[in-house]
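I have a structure here, written as structure tokens, and I will follow up with some questions on it.
Only one protein chain is missing from this complex, and each of the others stays in its spot.
Per-chain residue numbering starts at 1, and chain names A and B are given in the order in which the chains are listed.
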Amino acid sequence: MTTNTMDHDSVASALCATDVRVQTDAGVEILHGVSFTLQPGRILALVGESGSGKTTAGLACMGHFRQGLAKGTGTVHLGDGEMGNILELPAAQLRGLRGKTISYVPQDPALSLNPSMRIGEQITETLRVHRVGATDAERRLRVTEVLAEVGLANDPAYQRRYPHQLSGGQQQRVGIAMAFACRPSVIVLDEPTTGLDVTTQAVVLRTIDELAARHQVAGLYITHDLAVVAEIADEVAVMLEGDIVEHGATDQVLFAPQHSYTRRLLAAVPDLAGKRRVGQVEAITGEQPLIVPGPHGIPDSTSTTPLVDDAKLLPGTMPRTTPADTAAETTPLLRLRDLSLSYGQHKVLDGIDFQLREGESMMLLGESGSGKTTLSRCVAGLNDAYTGSIELFGEQLATGTRSRSSEDRRRIQYVFQSPFSSLNPRRTIAESVGVPLQMSGINDKHRRRMLVLEALDQVRLGERFMDRRPGDLSGGERQRAAIARALVNAPSLLVCDEITSALDVSVQASILDLLRTLQTDHNMSMLFVTHNIALARHISQRLAVLQKGKIVDFGTTDDVLNNPQHSYTQELLANVPAFD
Amino acid sequence: MSTVEEVVAQDPVVARPPRLLARMMRQPQAKLGMVLTLVVMFLALAGPLLTPWLTGHTSTEFTGRPFTDIGIFGTDNLGRDVFSRFLDGGLRLIVYAALATALGMVVGVAVGMTAAYSGGRVDALIMRGNDVLLALPQLVFALLAITVLGPQGWVLVVVIGITHAPRIARVTRSATAAVITEDYIRASEMYAVPKWKILLTEVLPNITGPLMVELGLRMTYSIGFVAALSFLGLGMQPPTADWGLMINESRIALVVQPWGVLLPVAAIAVLTVGTNLLTDSLARASADMNVGNKK
Partner (left out) sequence: MIAKMITKRLLVSLVILFVVSLLVFVATLLLPGDPAQAILGQQATPERLEALREQMNLNDPVWVRYFTWIGGLFTGNLGYSAASGGPVTALLSDRIQASLVLMGLAALISIPVGIVVGTFSALKRGRAFDHAATGTTLVLASLPEFVIGIGLVALFSTSVFKILPSVTMAPPGEAVWNYPVQLVLPTITLVLVVTPYIVRMMRGTMLEVMNSGFVEMARLKGVPERQVVLRHAVPHALAPVAQVIAIQLAWMAGGVVVIEFLFRYPGIGQALVDAVNNRDVQVVQAISILIAAAYIVVNLLADLVGILTNPKLRTEKAS
């Protein structure tokens, strides 16, 4: 049974899963016969978008099925297979394996560490239940050792800390220490770096890599992030809707993909160098491809864009000027002067100055806590506690939306991060999209409906979505509807706050497509707020790097990426995972 | 399992609240609750009309000697027909309970939504005021009011409504607080939609689940509360026929004339169990729906 996956390597496998199937309690099969083999000291990445069943497959290796799922069928053998099929082991024997022979690193350590237990005790507990070490003193020694292995302080005071006293990266390293504590032969890692900033992610990945190699542990690395895969995995298995559609060595899968889904997935991943053209992706989720080529597609794309009449509006052909030059030209669309905001002692924004011209797209890059969302909300008037000034076409704006004129409100539109939160679940799409029209005094219902339909057409949703509610829409469709609400009043500036971070990469690609089209077609300016530096060359002509409420690097996208001035930008660029 | 297409094909214009009720009624315990509630409601509402016609007596008329077994269920301590008094005794209880619940809901929902939406000092002030009212148990508060104002109908309704209000306000406030952090509220703020309109069109439709559960819960409590006050002799006053009062008047003679106590006790029990079964299934339906919305 296991021969087909064994043949390419003579080393005994650490774990062998064959034809694993999982059904929901209701009897719907969500994992359709998945097979893979893990080798000691090597890491297999299980890649897929949300809902592909990758976590279910990973947990099935441990004989664990989440609530709502029935016990799976198929076989999972460990090592020489003498334990028998994990999926059929009695609970007591399974417990003996979990944490000892096969261990787990959770996705979100903030939820998976017991908040009221000291971290040292949580690691010791694993050792104690598996009777590793004869005495508590011996176990304490092991705890000290594994904490050092993951690069954490290991003094008794540190071990007595509670999870909330650690940063996210430290919590995740505690999770990894716990997984390695009993020296397992297999380790399942469930998106362990999601939610960490790139610098921390790099450290955590390095730790995992080193430990797996040193202790000859076989790793199953579950992720949606192909760039991370390139960094850490020896082999890749690509999952789609409960099936593994492609499986092979990392280089082969990433650079010579065989399956069309893998190709589409890879094409959707934004790369820092801007070599790949994100967008114009073949439809993965039923979303439409881009009609107008993007500004930073293939290097010579600017000369092959006959679709746009007014070539100078193409962002890609914008003259690369420094901010100082542009100030002299015309009145900028948007100008921020010494924008500051503090909550008590904490300075969230600390003197922000920049300007944005018509038709220009600027990326505001920053990690969580950098103040990027606060900044974008100040511009949109959602946060009125700032000092300094925001000018639109040379006129100073009132601070809050309610005190701004209806015309000013129309000109600046804001799209929220999560499409799951930005649309009222009880109202139809047409009602939600129509709100801005209603508030700017268009009371004729028929006219409003026409304009709404027009906006929905622009985001390629069309009439059939008008009377649906957000609950019936996918994440990408919802985000399109939210963008339609921002477009319905023909704004001059679109502020996009992390609008793709809650979406899968293929959906992200189609949203990027959409934004670029809108920008070129309507000469709209855009402020694109994100934490993902890899998007830079795909969306913006200019790049502002925000750190602790200050703009630390600013210039054209190429300038900043090729020649970063600030150490923070350099560090970010050094740590971005990439596969090229 | 219906496919996604089918779900979409079913008229998507249908508003969510009916769906909530439909989900609720799908549960067997909701059906049981509905039957129990309707039976007692019918008895209480139609009873006063049926009394003379069914039993030949009004509820306050003396039909004979005390504790005889004349009539279907005999006579009470003053010789009045027990069955007539039973049929006539539920209407006021239910009307008072419903009025008190309605009053409490209106005041509590308005106060709770205002507190959550205003935030800051207004919120703190309202919630501290709530804490003061909560510090007196409902019954003690009611007794204090009855001492001062006397046991009249409007006093009962107002005092029960007022004591429900802070409890309802608390639930409303936390439900509202969860909703107003959603971005669609921020979006409405951004488009300068008037605040009252945001509360009515954006917030209220999204908290109907918890509010309806609260409505059911408060109705159940109101029924028990009005009945308990009458049972203490501080609610409905003699010679009115009332279930709570009947229990008070007849309980000493439980052995001699059990019907005088058992009929009203059973009616109150069936009614409150019925409303609570409905409320509980509503709560489940509402919780399921929230889970469904997340994904």
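Here is the rule we go by: a residue touches a chain if its C-beta (ideal position, glycine included) is under 8 Å from a C-beta of that chain, and two chains touch if they have at least 3 such contacts.
Here the structure is a predicted model, which means the values were calculated and not measured.
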Message = Of the residues A:54, A:98 or A:427, I need the one that contacts the missing chain.
response = A:98
Task = Give the residue, chosen from B:44, B:190, B:234 or B:285, that touches the chain omitted from the document.
result = B:234
Inquiry  = Using the touch definition from the top, which of A:62, A:189, A:514 or A:529 touches the missing chain?
reply    = A:62
Remark   = Considering the complete complex, of A:48, A:72 or A:106, the missing chain is touched by A:106
Key: Residue numbers in chain B that touch the chain omitted from display   = 128, 131-132, 134-141, 143-149, 220, 223-225, 227-228, 231-234, 247, 251, 254-255, 258, 261-262, 265, 268-269, 272-273, 275-277, 280
Key: Touching residues on chain A - with respect to the absent chain   = 59, 62, 64, 66-67, 91, 95-100, 103-104, 106, 108, 111-117, 125-126, 129-130, 161-162, 164-167, 178
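Note that only the chains that are shown with their structure count from here on.
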Ask   = With chain centres defined as C-alpha means, what is the inter-centre distance between chain A and chain B in Å?
value = 48
Query = What does chain B use to touch chain A in their complex?
reply = 1, 7-8, 12-13, 15-16, 182-184, 186-193, 201-202, 205-206, 292-294
Request  = State the interface residues of chain A toward chain B in the complex, per the touch definition above.
outcome  = 26, 28, 380-382, 401-402, 404, 406, 409, 414, 416-418, 420-428, 432, 435-436, 439, 467-469, 471-472, 485
